[in-house]
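As you look at this complex, bear in mind that one protein chain is not there, while each of the others sits in place.
And now, subunit A:
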Amino acid sequence: MRVTHHMLYRNFLFHLEHINENLKKDFEKIASGKKILRPSDDPFGMAKSLTYQRKLADIEQYKRNIKRAISWQNITEMALQEMTNLLVEAKEIAISQGSDTATSETRAMLAAHIEKLKEHALQIGNTKLGDQYVFAGYLTSTQPFVDTDNNYHGDNGQIKVNISSYMQLSFNIPGSIFTNGTNIFQALDDLKTALETNDADSIRNLIGTLDQAIKQVIVAHASLGSIMNRFEAVKTDLTSYSVELTAHLSETEDSDMAKVASSLATHQIIYQSTLAGMAKIMQFNLFNYLG
C-alpha cells in the first residue's frame, strides 16, 4: 500500500480525536462522580437507577405515613391508658361503696366524684389529634361522644395507610370499643345513680360490669400495641431496605473512582505517546536528505 503523509496525518488526527473523547468521558465521570450521565451511557443501568430512585422516594413516603400513624397511635394509646386508670378507680369506688361499711353520706359524696369521672371519660373519648377526633372512625370531624346520650356518634371506619407497596395497615380504633359490649359511659351513669340512691346491691352488681369494661379497654389497648409493633417493625425493615437500595443505586450510577482515575492515566499516556510519535514521524521525508 502506498502510504502518504496525508494519510499519516489524518490517521493521527482520527486517533487523537478518539483519545480526546475517552479523556473527556473519564473527566466527566470524575467531575460528576457518576458513570451514567445520560441514558445512552448505559440504558439498562439508567432504568435500574431510576427504579432505585423511585423506590427510595417511596420508602421515604412510607416512613412519613408510618410516622403519622404512630403519632396517632401514641395519642390513642395514652387515651386508652387513661381510660383504664379511670375505670379502675371507678371499680375501686364500687368495691368500697358496695360494702356494708359504706354509708349514704360517703356514697353521695362519691357519686359526685363519679360524675367527674364520667366527664373525664367523655373527654377521653373525644381525644383529638390536631383538629381530628381519633375515636370517630372516618367521621374525624364529628364529636363521637356527647353528654346528652351515651351513644357513639362516629362510625367503624378503619383508616388505612400504605406502609409498603403491597401492604396497608389501619391505625385508628373506632370509639365503639367504649360502647359496644359494655357501654362504659352508661356503666358510670348507672354507678352514679346507684350511689345517689344508696342502692348497695346495684353497686355490687356494677363491679362486674366495670370489670368487663376494663377488660374491653385492655383488649383494645393490647391489639393497638400489636399493630404499633407492626408499624415499628415495618419502619425498621424500610430503613434497612433503604440502606440496601442506596448501596445498589450508588453501585449502579456512581463512578468507581479508582477505576476511572487509572483509566484517565492510561489515556493520558496514550495521548502523550501519540503526540510524541507523530511529532517524530512528521519530521522526516526525502527532502531532508536531498542536497
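Details
In this text, a residue touches a chain if its C-beta (ideal position, glycine included) is under 8 Å from a C-beta of that chain, and two chains touch if they have at least 3 such contacts; residues count from 1.
Following the convention adopted for this analysis, contacts and distances are computed from a predicted model.
The unshown chain of the complex is recorded in UniProt as "Flagellar hook-associated protein 1", chosen from "Flagellar hook-associated protein 1", "Phosphoribosylformylglycinamidine synthase subunit PurQ", "RNA polymerase subunit sigma" or "RagB/SusD family nutrient uptake outer membrane protein".
Of the listed positions A:Thr51, A:Ser96, A:Gln186 or A:Gln268, the one in contact with the omitted chain in the full complex is A:Thr51. Mapped onto subunit A, the interface with the missing chain covers residues 1-7, 10-11, 14, 34, 36-44, 46-47, 49-51, 53-54, 57-58, 60-62, 64-65, 68-69, 131-132, 136-142, 155, 157, 159-162, 165-166, 168, 172, 253, 285-287, 290.
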